[in-house]
Structure formats: structure tokens, C-alpha cells
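The complex appears here without one of its protein chains, the remainder shown in place.
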Amino acid sequence: MRRLFLTVLVVACAAPFCAAAQAASAAPARVVVQVSEADPARWTLVLNNVKNLQDDLGADKVTIEIVAYGPGIGMLKFDAPTNSRITDAAKAGVLIQACENTMRNQKLVRADMHPNVTYVAAGVTQIIKRQQEGWAYLRP
Amino acid sequence: MRRLFLTVLVVACAAPFCAAAQAASAAPARVVVQVSEADPARWTLVLNNVKNLQDDLGADKVTIEIVAYGPGIGMLKFDAPTNSRITDAAKAGVLIQACENTMRNQKLVRADMHPNVTYVAAGVTQIIKRQQEGWAYLRP
Partner (left out) sequence: MRRLFLTVLVVACAAPFCAAAQAASAAPARVVVQVSEADPARWTLVLNNVKNLQDDLGADKVTIEIVAYGPGIGMLKFDAPTNSRITDAAKAGVLIQACENTMRNQKLVRADMHPNVTYVAAGVTQIIKRQQEGWAYLRP
């Protein structure tokens, strides 16, 4: 009888305990990185930051998603000066997302974009959603 | 007797479970948006971001608070080029907060500001407070 109560107790408490503990450092690192400026020097900084995170934590220990929107969309165009580094980042497992809202406003189509890019309806919603799922936010 | 223990157990565990679960995606979206630059192009980007969030998620499904401070305070002045868009955002339910610390430093009084603006003692404290309450953070 005592054993039954203790078992129920442990099972019932394990869920909240784990959920709460996920907020702490035991959780795998997940980071959403925002690109919202038209400056190629900032794009290079973003790509350096992503590479440093992977080098420092181990590429398999950190999940990274770059989201480019507004004036930042230029980083993901096929003819951007960052083209080869986007290829490298994608090969290294980084998810690279372009905002379709922005593309529509700037008359960009998928053929204009880097082939390793994937798409979200609204970049800003994606950035908020990731944070509310517990991801860290980086705005270089 | 067994029933008593189980009841106590359920009541005692429900609170942490719910609190922990709030961190996940079931929670309604809440976003604090920072404006700390003097550049009107950035103010337009901020207002576009806010509108996109409302269009994408539904204006009743996302709580948005804009906080302007430091060089960003200009966005909320009565004579700012963003005047009519601030009116639109306020009508759409966005809370628009000006930092009174900054206003004091820049010799601004409430009569200088957009009529839809509300006030916080320190913009930077508000931004931190919202994050610690679980809001996402957007720095366009």
C-alpha cells in the first residue's frame, strides 16, 4: 500500500519536474538567429557567430535556425556575397529560412534565392514561435 | 484514505505542471518589441513587423507591446513621420510605451508625444520584466 502511493507520487511528479528542468542548462542548445539588416558586414558576422557556436558546442549539440526578413532578405539571394558561406552553413546542418512576406514585397521568387534556403510564411512569427518553444534568440 | 492521498497529490502537482507547460507553444503569443535606434527606416520596419505578426497570428491571438527608449524615443513624438501608423497600431490593440527616463534626458514632455502613447518609468526595465514573465523579445 505504501509502495503504491510512492509509485503514484513519483510518476505524477516526474512530468512537471522534467518540464521545469528543461529550462535549465541540461537542455540541448537551440538558437534562432535573426537577420533584418541590409548590411553584408552584418551577414558575415551572423555566419561567423553560427560557425563559432558550432565549433564551440559541437555541431551535433546545438540546433541553429537563421531567419532572414525585411532588409535582411538580401543575404539569402542567389547572387549575395555570402553565397558560399550559406552553402557551408547548410552543409553543417544549419536551417536557413527566408520570409515569404518579405519576398512578395520585394518581388523576389524562389528562383532568385540560394538553393539551400527553406521558407516560412512570416519570418517575424517564426522568431517569436521559436522563443516561445524555449529557443534562445540571437540578434547579431 | 487512499482517495484522500490521491486528491492531495493531484492538487499539489497540478500547479507546477501547468506552470511548466506554459513555457511550451500552447501559451498565447506575447511579444515585447524594442525600439532603440533613431532611424525612421527602422521604425517603419518595427511597425511592419507588428502588423505582420497580427495578420499572421490574428490580432486577438497575440499581445504586442512596443517599448521605445534612448535614441528610439523619436518614433513616438507627435511630429514623427510614423505618426499615422502609430495611430493604426494603437487602434489594432498594440500597447505603445515611451520611456520616461529618456524623455527627461531629452527634455520631452507628454505634450510632445503621440496621444496614443502610454508611459513606463524605464523602458529597459520593462523589456527585461516582460521577458522574465515569459514574453518573447523582438529587436528589429
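We just call them A and B in the order they show up, numbering each chain from 1.
The working rule: a residue touches a chain if its C-beta (ideal position, glycine included) is under 8 Å from a C-beta of that chain, and two chains touch if they have at least 3 such contacts.
On a predicted model such as this, the values are computed, not experimentally measured, just so you know.
From the options A:A92, A:A121 or A:A136, the residue with contact to the chain not on display is A:A136.
Residues of chain A in touch with the missing chain: 2, 5-6, 9-10, 13, 16-17, 19-21, 23-25, 27, 29, 31, 41, 45, 48-49, 52-53, 55-57, 62, 136-140.
Chain B residues in contact with the hidden partner, per the touch definition given at the top, are 1, 4-5, 8-9, 12-13, 15-17, 19-20, 22-23, 34, 36, 70-71, 101, 121-122, 124-125, 127-129, 131-134, 137, 139.
In this section, only the chains that are shown with their structure count from here on.
Put simply, chain A has to spin 120° for its C-alpha atoms to lie on chain B, with the angle rounded to a multiple of 5.
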